[in-house]
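Supplied in structure tokens, the structure appears directly below.
Shown here is a partial selection of chains from the complex, left in place.
The chains carry the letters A and B, assigned in the order they are written, with residues numbered from 1 in each.
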Amino acid sequence: MKAIVSIIMGSTSDLKVMEKAAQFFDEMEIPFGMNALSAHRTPEAVEIFAKNAEADGIKVIIAGAGMAAHLPGVIASMTAVPVIGVPINASLDGMDALLAIVQMPPGIPVATVGINGALNAAILAGQMLATGDSEMMNKMKNYKEGLKQKIVKANEELTRVQYRFKTN
Amino acid sequence: MKAIVSIIMGSTSDLKVMEKAAQFFDEMEIPFGMNALSAHRTPEAVEIFAKNAEADGIKVIIAGAGMAAHLPGVIASMTAVPVIGVPINASLDGMDALLAIVQMPPGIPVATVGINGALNAAILAGQMLATGDSEMMNKMKNYKEGLKQKIVKANEELTRVQYRFKTN
């Protein structure tokens, strides 16, 4: 089994946000790697990772970071493999991380998801892989179908909430 | 008893905000429906609801949503029944939901109330109904009259707070 997706984070404290991505890949049976690398503390390790990612068979990279979040953009500057950025709320409600990830200059995009949105990052990775893999496309379509069940169930729960003037 | 107002929310976790609207309708004896529908997970169910709302006798729709809150706007795009949007604080103090609801493009208004303002949404619904229903107008006028009592009482409580140099 060889990883086709990489989850990168700046420290183990980010794991409580990023583990949602790992759990999704387990559920979808997508082999992945997971590493702590820091754009600021281990720039050489980031460089080695990014420059070898394509040759190592990595097809999508997910990078989570907080504050002045440079990790996703720095990786994106060193590889043509698409990078998904997850802004982590470590200060200012995550607004600093969101802007530091999404406002990339022309030429080097980072596919940004919402603040703390690691699950959405993983789903997006699955959708990217599906552009060239019809089996993955089927998995993603099934997953999306499954989302409806939560709402259907929520609706049923609401049916049981009692008000005098509620009609359903 | 047939609902003339609908309360829509994206999940049962929104109920703790939205129940204030339900309680108001109970107090005012206005029959209402309540459903969990998601603009993103069950778009077909939203469409069926919105397109049938007028024929079903619904005169006002209240929709609460958080984050990139699309639900009120999506419903408003599919019906001429007025839609009241309640931005729910799920991230960024609710500022993302407020902007995603209130800043609708020309042609498709959503009547937006304050963050977590489900009670105000329900009062506004009552006032909208009152434009064509004089009995409802009387209810709303009585309700507004009642609001003064809370302040009068608060003022009496302040009278009892003791300071050496307080004169009343």
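We adopt the following convention: a residue touches a chain if its C-beta (ideal position, glycine included) is under 8 Å from a C-beta of that chain, and two chains touch if they have at least 3 such contacts.
Treat the numbers as computed from the prediction; the structure is a model and nothing was measured.
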item: Complete complex - number of sequence copies, 2 represented; value: 8
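To be clear about the criterion, only the chains that are shown with their structure count from here on.
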item: Rotation angle superposing chain A onto its copy chain B by C-alpha atoms, nearest 5 degrees; value: 90
item: Euclidean distance of C-alpha centroids - chain A vs chain B, Å; value: 34
item: Chain B contact footprint on chain A (complex, rising order); value: 93-95, 114-115, 147-148, 150-152, 154-155, 157-158, 161, 163-168
item: Contact set on chain B toward chain A in their complex; value: 1-3, 9-12, 15, 22-23, 25-26, 29-38, 41-42, 45, 67-68, 91-93
